[in-house]
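Only one protein chain is missing from this complex, and each of the others stays in its spot.
Labels run A and B following the written order; every chain starts at residue 1.
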Amino acid sequence: MLTILFDGVAYGMLLFVLACGLSVTLGLMNFINLAHGAFAMAGGYCTVILVNRLGVPFVLGVPIAFLVTALLGGLFERTLYVHVYARSHLDQVLFTIGLVFMSVAAVDYTMGSSQRFVQIPDALQGQFDVFGIGMGKYRLLIIVICGLLTIALQLILAKTRFGSRLRAAVDDQRVARGLGINVGAVFGITFAVGSGLAGLGGALGAEILGLDPTFPLRYMIYFLIVVTVGGTSSIVGPFLASILLGIGDVAGKYYVPTLGAFVIYAIMIVVLIWRPQGLFARSTAR
Amino acid sequence: MVTTSATAPLTPVLADDVAAYLKRRSRWSPLEVVFWIFAFASIWLFPDKYLILKDTAILALFALSLDLILGYAGIISLGQAAFFGIAGYFSGLVAKYGLINEPVIALVCSGVVAAALGFVTSFLVLRGSDLTRLMVTLGVSLMLGEVANRYASITGGADGLQGVDIAPVLGRWSFDLYGHNGYVYCLIVLFVCFVIARRIVYSPFGLSLRSLKGNALRAAAIGIPVKWRLVAIYTVSAGFAGIAGALLTQTTAFCSLDVFSLERSADLLLVLIIGGTGYLYGGLIGAVIYKFLQDWIATLTPQYWQFWIGLVLVVIVLVGRERVEGWIAAARGSVARLGDRLWTRIRPRSAALGGAADGD
Partner (left out) sequence: MPILETIGLEKRFGGILAAANVNLSVKKGARHALIGPNGAGKTTVINLLTGVLRPTAGRIMLEGRDITDAAPHERVRLGMARTFQINQLFLDLTPLESIGLVVSERLGTGADWWRVVGSKPAVTDEIVEVVERFRLTDVMHERTAILPYGKQRLLEIALAFACRPRVLLLDEPAAGVPEAERHELLATIEALPAEVTVLLIEHDMDLVFSFADRISVLVNGALFVDGAPEDVARDPRVKAVYLGEELDA
């Protein structure tokens, strides 16, 4: 039981790191980026190449994956995404689905369609046994890293100058512009960091989530669930949503394997009907 | 209530003009007639292309269903595949277990099943923002896909539904190997559905849909029950999508899980974007172009077809969908003018009538 909880939390943490960038970009620019998973996949494959082919140590490979995807995200943001912000949601959906399709086919072409694994150092394999709970070392590492990242993100958003600018821009873009905040730059940086985090999540999660060219499609719905259920007004909502989703998914697959992901989709639809603004959104009266 | 008008009595000329104008809106234009003549002529013109033509007709019907909600009512959906899929499986299962043997009856029943699903889910879809709609529509189709996957004993799971045996249409025309009858069947169904959709679009109901897409606030302020109109069109659209799905199963005697896939819904958006939304022919023309492109690219790089779809989507959005649709509308306009001019030469009398109605 507790092992399932533990696995679920690890999975949920991972989902949060993967999806938090999406939540911020959606909240900030009201932009629906279905291609977010493509950046996560980029991070995963980047680590595979670095660690498996070039023999870079795992501890180094993961941060590099973060940097590479952040750069990639920044580049895409500046060259392509900027043109689409002001468009209708339909255009945004078409555009980002197009990117997903291209990334899927491109990775298939260059890396092959089979599933890839990152070689994890021996030190991280195996389990601890604490009070009869089997805790995978690697999953524990994920929880620690993602937990630290979450705290760091929360601190950045709450304490730093950049964080306050970002929050101002999320709350009301026009007011933020009026205050002299360069919303475009704030968004560019946020997008890059968000993509980088997705890449990091992809790198760490390749082992658990499975890495193959259809990754962006398979996990698109999960990211969107995190974002829509968690709301976009803070990172606490998506965090809680991720954890719940992680536990729900792991437990669902364990206890009622016949239903599979059905449970998750059903929960999502119920939540969206019950609270269209998200489960943890601030319930502000108009 | 009797009109107590203080203004001048009704001018008969004006009344006739109004009536003529409103009727003229829905008249079949010469270009449309040519389109359908050509569509049916394709049965004899391209006897070696039946398979791709049949797929095109099914895709066109599917796209038509999306156009009804996207182009006429402004609802974004990523889950049209849910209706396509459920009817696909339904028609396959009833044929496999011999519940409904006659394909036309099975087709209608499949449409009704899909429409019922559309009616039920419409209440979920019609609340909330674009994003919520995307999520719920996508969620519904993924959920159904999951169900079909889990109940493999009935649906065949990942292997697909096998052993479907489709009886001859109306007891006379069986689905032959060359796909001739299959294509004719699909084309007739497409045409019938198109005529129904066309009636809907030019009816008061269709006009009210366009109005609430343009301005839902005002639509309610002139007494239109906005929600029920949306529910109605969503249901009809689901039925059409279902008929398309059932056609696919019936003509291939097979149904697999990918009927529910996201790719199917996304491709559909592409089809509609290529052809343009909100004028019914968008889905049809889009389907023809899409299938043609697919056929052509597939001969070059069969495996990476998806990459090129993605590229087309990205480019269309970057260039500007409005601009692309503008080009299409301009092309359409010039072709229509050309057609009208030809028509004028052939039928001077009808042109004279049209001219009188124009000169107001």
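Everything that follows uses one rule, which is that contacts are C-beta pairs under 8 Å (C-beta built on N, C-alpha and C of every residue); 3 or more make two chains touch, one makes a residue touch a chain.
Everything quoted here is computed from the prediction, not taken from an experiment.
K.L.:
Out of B:V18, B:V120, B:A298 or B:A330, which touches the unshown chain?
P.N.:
B:V18
K.L.:
Out of B:G118, B:G139, B:G182 or B:G206, which is the one that touches the chain we can't see?
P.N.:
B:G206
K.L.:
With the missing chain put back, one of B:I224, B:A253, B:I289 or B:L311 would touch it. Which one?
P.N.:
Selected residue, touching the omitted chain: B:I224.
K.L.:
Identify the residues of chain B touching the omitted chain, counting contacts across the whole complex.
P.N.:
Residues 1, 3-8, 10-11, 14-15, 18-19, 21-23, 25-26, 199-200, 202-208, 210-211, 214-215, 217-218, 220-226, 228-229, 232, 360 of chain B touch the chain that is not shown.
To be clear about the criterion, only the chains that are shown with their structure count from here on.
K.L.:
Mind listing the chain A positions that touch chain B in their complex?
P.N.:
26, 32, 80, 83-84, 87, 89-91, 93-95, 97-106, 108-109, 217, 220-221, 224-225, 228, 258-262, 265-266, 268-269, 272-273, 276
K.L.:
Touching residues of chain B toward chain A in the complex: what are they?
P.N.:
Listed in rising order, the residues are 70, 76, 78, 124, 127-132, 134-136, 138-140, 142-143, 146-147, 149-150, 262-263, 266, 269-270, 273, 303-307, 309-314, 316-318, 321.
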